[in-house]
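Worksheet for the structure shown next.
Left out: one protein chain. Kept in place: all the others.
Chains here go by letter, A and B, matching the order in which they are written, and residues are numbered from 1 within each.
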Amino acid sequence: MSLLPTMAEVLRQITKKPATNLFPAKYLPKSITGFLGKVSEGKAEINPPVITPENYRGKITYDRDACIGCKICMRVCPANAIEFIKETKTVRIYVTQCIFCSQCNDACPVQCLHMSSDFMLADEDRYSENLIVE
Amino acid sequence: MIDVILAVVGGTIAVTIIGIIVGLVLLGIDRKFAAHMQARVGPPLRQPFIDVAKLMCKDSIVPENAVVSVFNAAPLIALASAVTLLLYIPIAGFYPLFGGLGDAILVMYILTVPALAMVAGGFASGSPYATVGAQREMVTMIAYEFPLAVAIVAVAWRFSMAGFSDPFSLATMAGVGSGVVVWDIVGPLGIIGCLILLLVLAWVTPAELSRVPCDTPEAETELCGGLVAEYSGRNLALFYLAGGVKTFAMTALGVAIFLPWNISWFIGITGWTALIADVVFFLLKVIVVMFFSVSLIRVSMARFRINHLVSLYWGYIAIAALVGLMMIILDVFMKGGVVL
Partner (left out) sequence: MTSENKSKKAPYTIPIGPTHPALKEPILFTFRINGEVVEEVDFAPGKAHRGIEWMGMRRNPVQIVHLTDRICGICGVSHTFAFARAIEQIVGIDVPDRAHYIRTILAEFERIQSHLLWAGVAAHELGFDTLFNLAWRVREESMDLIELLTGNRVNYAIVQVGGVRRDIEEEKFARIKEGLRYYESLIDKLLKLFLHDKTINMRCRDCGLLTYDAALKLCTVGPTTRASGVRADVRLDSPYAAYGELNFDYVMPDLYTGETRGDVYDRIVVRLLEVAQSVDLIRQCMKQMPEGETLWETKMPKLLAACKKAEGEAVGRVEAPRGECLHYVRMNKSDSPYMWKVKASTYSNQLSWLEMLKGEQIADIPIIVASIDPCMSCTDRVAVVRDGKPDIYSKEYLHRLSVEKTRRLMND
């Protein structure tokens, strides 16, 4: 039994690069929204997030024109996040309700629902335009 | 007379400010060291300052069944006594402000005061966690005092054997003025003894500062902070500052006794350049001592149980300290090094 095997390990580690993923910045900015604003203005640089895999399930996308209004997606949605709009015979998806299972994607007979790789969805308003797909 | 008083007051204020700033920087560096050893990036260096500033803005909550006076006084006493320590420890080769008024023995006594203040505060908070923490802190203190005392007394005794007039003065040990340090006066056996004592001091430091593996009195996962479980806001900030200052004091003590060289002794410079070079060199030594006695130790092991802590300090480390002392005594009898 060695005494303190970790000591050698940490000494070796100190010269190596840390494993932390520095998204979005090395240190917490004073204000995250301010920082993101600066990034969009091109004044600051953002450390990119880890790349999502190809079949990642992010924010849902919906092709309204292809939808035939069959309501199958509503039957399988575990979160009851899908609402039927009678007038247009299309559906409306509340992203704050959605649990990103993509079950509706599998069930839709005309493949008009898909999951994008968009995951930065935080918002102050549950019903903001960004969080309702129709 | 007025001059003296002004100098003392001014000096004390200056030492307080410097002590707090250096203490917090040291805590920041320690966090950076630990983070990189754990493959993390860690918080920015100024994080301790941010923490203190934030705590200062927050309300200090006093529990219902606390002894209010003691509860509020404890953090102040802890910080004040931690700062007092710095007045007796030679820093960067300067003669300590109160150096003529107290020696190493006094420093050892003052070292216990912040811990005692925390114990008092813990008992006064009236929470079972804090009570258990306070009991543990007392046991911890009893455990590490003995090796610490042996280490300091052994070095002082060696100085007295070498014919120094004021061996217990930390200024003497640090070679302030004389330029003579402990390694200069001991023979080969004494060198081994001093190395052992250096290690002993390095191991006492985490216990003194309540850091892993000796953070049993605070033990986040067991006692949710133990002693300081009920503290918040300004009071907690004061304890935090006291911790920073104490880190500085403990490492400075180690530097003063075992690594007191000044860079200006070696590369004959004088005046302001020498002063700056000495201060920078001193801070480097403090950081190195902190790395080995705090950061490295705290990332490489699990927390001790209180009975482990006692058996470690009363057993192995006390024995190591005594062996170091024996070596130094033998050194004197065999007339190694400088003996009067």
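Keep in mind that, in the parts below, a contact is a pair of C-beta atoms (placed from the backbone, for glycine too) under 8 Å apart; a residue touches a chain by one contact, two chains touch by 3 or more.
On a predicted model such as this, the values are computed, not experimentally measured, just so you know.
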When the whole complex is taken into account, which chains on show are touched by the absent chain?
A, B
For the full complex, which residue in A:E45, A:D63 or A:D106 touches the chain that was left out?
A:D106
Of B:V212, B:A237, B:V294 or B:I317, the residue touching the omitted chain is B:V212
Touching the missing chain, which residues of chain A?
1-6, 9-10, 19, 53, 55-57, 72, 75-79, 99-103, 106-107, 115
It is residues of chain B that touch the chain not shown, namely 37-40, 128-129, 131-132, 212-213, 215-216, 219-224, 299-308
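By our rule, only the chains that are shown with their structure count from here on.
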Expressed in whole Å, how far the mean CA point of chain A lies from that of chain B is 49
Going by the contact rule set out above, which residues of chain B touch chain A in the complex?
33, 35-44, 296, 299-301
In the complex formed with chain B, which residues of chain A make contact?
4, 6-7, 10-11, 13-14, 16, 18-20, 22, 26-27
